[in-house]
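Just one protein chain is left out here, and the rest sit where they should.
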Amino acid sequence: MFKKILIANRGEIAIRIMRACKELGAKTVAVYSDADKNSMHAQLADEAIHIGDSSPKQSYLNADVLIQAALASQADAIHPGYGFLSENASFAGTVDSAHLTFIGPSADSIRAMGDKAESKIRMKKAGVPTVPGFEGLESESDFKKAAEEIGYPVLVKAAAGGGGKGMRVVNQPEELHEAIESARGEASNAFGDDRLLVEKYIPNAHHIEFQVFGDQHGHLVHLFERECSTQRRYQKIIEETPSPLLTPELRKQMGEAAVNAARAVNYYNAGTIEFIFDPSLSTPALSGDEGFYFLEMNTRLQVEHPITELTTGLDLVQWQIRVAAGERFPYSQEQLTQRGHAIECRVYAEDPANGFFPSTGKLLQYIEPRGPGIRVDSGFRAGDEVSHFYDPLLAKLIVFGESRETAIQKMQAALREFVAHGVTTNIDFMQDVLSHEDFTSGKVSTKWVENKFNWKPSTPTFESLIAASLADLTIVNRPSSIVNEHDPFSPWKNPNGFRN
Amino acid sequence: MFKKILIANRGEIAIRIMRACKELGAKTVAVYSDADKNSMHAQLADEAIHIGDSSPKQSYLNADVLIQAALASQADAIHPGYGFLSENASFAGTVDSAHLTFIGPSADSIRAMGDKAESKIRMKKAGVPTVPGFEGLESESDFKKAAEEIGYPVLVKAAAGGGGKGMRVVNQPEELHEAIESARGEASNAFGDDRLLVEKYIPNAHHIEFQVFGDQHGHLVHLFERECSTQRRYQKIIEETPSPLLTPELRKQMGEAAVNAARAVNYYNAGTIEFIFDPSLSTPALSGDEGFYFLEMNTRLQVEHPITELTTGLDLVQWQIRVAAGERFPYSQEQLTQRGHAIECRVYAEDPANGFFPSTGKLLQYIEPRGPGIRVDSGFRAGDEVSHFYDPLLAKLIVFGESRETAIQKMQAALREFVAHGVTTNIDFMQDVLSHEDFTSGKVSTKWVENKFNWKPSTPTFESLIAASLADLTIVNRPSSIVNEHDPFSPWKNPNGFRN
Amino acid sequence: MKLIFDNTTLDLKPNGKSYIATFDGKTATVEILRTEKGKLDLLIDGKRVIAYVSADNAKRWVTVDGRTFLLTKSSGAKRRGAGGDQASGLTAPMPGLVRSVNVVEGESVTKGQTLMVLEAMKMEIRIHAPMDGVVKSLAVKVGQTVEREQELIKVESQTSKV
Partner (left out) sequence: MKLIFDNTTLDLKPNGKSYIATFDGKTATVEILRTEKGKLDLLIDGKRVIAYVSADNAKRWVTVDGRTFLLTKSSGAKRRGAGGDQASGLTAPMPGLVRSVNVVEGESVTKGQTLMVLEAMKMEIRIHAPMDGVVKSLAVKVGQTVEREQELIKVESQTSKV
């Protein structure tokens, strides 16, 4: 086992990793930027090393300075967390070259999954379903044939595309001609490349991913799925497991596909296979189509890993460290089981009424919910500053319940207990998502928040106006009595300066 | 389901129950004594009713005032928690008479298990093993015969006994005569009753209990065991599940005995069958003796119920409320499984170096550990007063790990993070118990703390003296800067008085 | 006394130990059970209400019954910009990079039209015209980094030109 581990990350995930290190008896080294000099993650580590100014490029993305910090502190391994350099193959390689252990997959696995087009071809070869489609089509009759083979509706889209440009949904053969013409024109204008492809169009696509886990001795399993369809701006905000959509057969089939996908790149450590899922194919066997399609692989710990931990009983971060140290992962696929239901809500400092625009400021009050079955992974305390330099994730609120229904009830109770003042948050927004009948019936697809959920913040209640008024009368007028600046966990008073 | 539930208890268990009520959509009514007027449990409820002065007899043990509070607040049910009136059959009856629901077993079940001697006879009839022994013996040859039938060592003890008086361990027949004489004399002096009984003596007895759960429709199951042998002053301080001593066969056998015991009193709701366990009979079948013996039944929620919740995935308090409302408990014995390992440490305000003498005072600092797999059930915040009126339990620290080993590691890390200043606690003591090889090898019996573990607090380290000195130099001399009296969770400032 | 939050006025009258609150035709009797830093324990028409309140200048964050509201307290004087502003200066909501400027000075714009795009926190931030009008001045150009609250562009209301 490692004696000392450097955590090349910040915030809640750095803290989560440190706890696992401490339980395994390994010392921890935190790194921090200028903006993070007062942050919780720097305080909880056995050592904290300053690595640069606030911009990620000058700190958490600076491979050289991270390696130097690891060598200087005599760490023997680096955990990259998620984001930043976690999926950077060359960083993983550099860590190896410095005779340190990278707590993650091999640089080769990261590289193989890093190129999205290449990886899709690789997955097809490995027999993993990808979205049915055809490339390299020339004549309109080629397109027609392809569309018929796929089955309507189809999507005509620019091969070079992205961001919805050069993309047309075609519901029936009569619409095909015009769709090709207009998409080709738009593609040509936008990308200087008028090649088009045709693929299956999935109107109410869900995002369902599978956690995979492997050791360095060739043992590879999946740890079941996570339903991550509640998204805004293509980013997940609510995740749950099990998915309300999967049958046991489908779960088995998708799990096997996930393991095959990971095996195709000789994967070890924790990874996630993301699938697009078509809920209209509730009986895929009849349609001759799997109904799920490889999207991409995340070759690192996932933000939403806690819901898998709660339902499988495993500590994924401890196992990441153990298998990186060469240990075998001891559970066979048959020994692994799902139990109960877990939901994660990502509490963001952002304004759902204003395009989910990030909100920055000082946390005037910050009270996390607590209680049986509630887990909060966070890196903030009252008095902390939410800066614009990093992701505005305040906390991951995770609950466990015996059933989906009780988990939703627990999450609602927990969200109602969460107090965060000083920034705008999505707490009220998520309460309303969770109580929407589309959510409770499992019908929320990846575009639902943008296309269907027309959220408005509630107008201030009589009670809230009374409270604000009485606070002014009884508290506000006494200097600094509302704001918690005397909180014992508020930022360091820093009378003696901080050692860099 | 109930609309409003009165919780006839205080502290951590009152809060635990309130959370379950909130998740089930029921309003909560707290009750509080004078000493508890600033306590957390009174603040977290939807309503709080003052019920009397600080002495339990005048408040939490006052059945009349509790019923009045329930009726006045229009509650439709009363949850008694543990302790206080929870095992008082006449209280349960009075609740029924007031047309309120008692969240617990029937008054008859409580009564049947309340008389320890009667319940033992009842258990024997039901085929539940009790400690082998004989009563009503007259001549020394009767005693000899009985001792031989039981097998040495045996215990000769006063039938009217208690507190170790009139009790002799007899290892071989030659010692019997003198033991009878001296025990008889002592019994006569102490109790005015010289009757003696002989029973099996178990040198390194363990305390292993089984959680049972039943609904009002006759369905009754067990939820596996809890090993509660780490005790001081006959009170549990560390509990874990599974027990490191049980084989699957023995677990099944004891579980069935527990269900039989509960069925014999037509039990429903949550209950616990406590067994004395003899670890020397590792292959009980060979000895013709079960190796486990009914001790008593606790007809209420157990303090240590959280470890069962973590390993079975069930919320016992929610189920208590549901079955009290008439719901069926939906799981068959076969559907219930244990997963992973859970440990509970009871953090007490007490001095292990001084006979575990309770410690009272104001919590100058109070920081609970947190993180994945850590649950803290508590009713205190920094600034709160630990009074002498009630049990000095500060918090229940509960951890979950995949294995016993990882759970112990997690508990050690969590105890090290726990900061409680202002009272003496057993935190350091428990760290040393957990790292003792007798504990890690599962050999701690109920008398181990008193008879074998010779604990001494560590002497202050150089580092602690340096810290105390520098604190004085840099902090203490600024007025009130060490003590957290500005903590936002400190006791109410109470500028407007409190409504009774 | 009257307290104004955003556009709403609440009237609060002491009444013995309690207060009578009036707002929008509704009336409630309020009693303060306790207060502590940032937290109020109230009895509103006999119902216990726990409220968390934080202040930052005129801003008030209030959490009641699991919902959080951001109110702006007004001194009671005329509210800023209410019908008064003719030229509106738009400022950067956070530090970032000017990625595109879509208009030129003197150009007519319609309410909601994208005037420029900033990049900050890996997001595109679109600066929209607050009203129909004319671009009076451009304070930044493409590629420039801007600070929070830095002025970006001034749009003059069309109504003032007519």
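Here the chain labels run A, B and C in written order, and each chain numbers its own residues starting at 1.
Following the convention adopted for this analysis, a residue touches a chain if its C-beta (ideal position, glycine included) is under 8 Å from a C-beta of that chain, and two chains touch if they have at least 3 such contacts.
This one's a predicted model, so the numbers in the text were calculated from it and none came from an experiment.
Of the chains on view, those touched by the hidden chain across the whole complex are A, B. Contact with the omitted chain, checked across B:Ser90, B:Thr337 or B:Ser469, is made by B:Ser469. Per the touch definition above, the residue from B:Ser119, B:Thr424 or B:Ser445 contacting the chain not shown is B:Thr424. The missing chain, though absent from the display, is touched by one residue of B:Ala30, B:Met123, B:Leu415 or B:Val433; that residue is B:Leu415. Listed for chain A, the residues touching the missing chain in the whole complex are 43, 46-48, 486, 488, 490, 492-496, 498-499.
As for the chain not pictured, it touches chain B at residues 357-358, 360-362, 364-365, 367, 388-392, 415-417, 419-422, 424-425, 427-428, 431, 458, 460-476, 481-484, 486.
FYI, only the chains that are shown with their structure count from here on.
Ranked by separation of Cα centres from chain C, the top chain is B. Between the Cα centres of chain B and chain C there is a gap of 54 Å. Counting only residues that touch two or more partner chains, chain A has 365, 474, 484, 486.
Each of the following residues of chain C touches two or more other chains: 32, 35, 37-38.
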